[in-house]
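Only one protein chain is missing; all other protein chains are in place.
Up next is chain A:
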Amino acid sequence: MSDNITNILVVGVGGQGVMTATEILAEAAIALGHDVKKTEVAGMAQRGGVVSSHLRFGPKVLSPQIAPGSADILLAFEAAEGMRWRHMMRPDALALINTGNLAPPVVELGLFEYPADPVGEMRKSGARVFAFDASAIANGLGDIRLGNTVMLGAIADHLPFSAEALERCVLQRFARKGEKVIEMNRQAFAAGRAAAAEAQRTQDVREAVSA
């Protein structure tokens, strides 16, 4: 984390809950006494377009935008979107990636190709990547909309504050929605955390072998 500022870039496709997830991360940072700025390009975002949400926190935050090459963590809700924003990361920064693919109509129409191996491309560029299918985990728990809680669980052990602090903020969001919804989110958070840990273990083995 540079200059005592933590830069987290959350990316995905309009409708995936990218902005909500970033807002929860921001709430957690505020609860721990940080100054926070959060921004995104919204506008047409909900129409299936590219969404990127910038979160910066630390003792005092000035510019709201993360400069290219200075994101500490990239949280990508969609694999190709992870690739799209790779240049925003510090060269060796951590990327947490949902491998669940969402192809846009221009790909379905055959005008462009979806990359064959987005995660592999990112690793080739030097990024440390923990990848797993968060969409499948969310579907398995009964609701695709749990995907952003799964992703928040995944990032939980890589923040300059405790996973429990983030989990509290996640569950706070659903406080009024009843015990069942809270419990589903608790499970989604835990599943995301476990998936990231497993992805890290696999990656560590991979790195050890290649070293």
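Please note the rule applied: a contact is a pair of C-beta atoms (placed from the backbone, for glycine too) under 8 Å apart; a residue touches a chain by one contact, two chains touch by 3 or more; residues count from 1.
The working rule: contacts and distances are computed from a predicted model.
Only one chain is not pictured, and the protein name UniProt records for it, out of "Lactate utilization protein C", "ABC transporter permease", "Oligopeptide transport system substrate-binding protein" or "Indolepyruvate oxidoreductase subunit IorA", is "Indolepyruvate oxidoreductase subunit IorA". Checked against the full complex, the one of A:61, A:129 or A:156 touching the unshown chain is A:61.
In the complete complex, the residue from A:18, A:50, A:94 or A:191 that touches the missing chain is A:50.
Contact between chain A and the absent chain runs through residues 2, 13-14, 23, 26-27, 30, 35-50, 61-65, 67-70, 80-81, 83-84, 86-87, 89-91, 103-115, 121-122, 125-127, 144.
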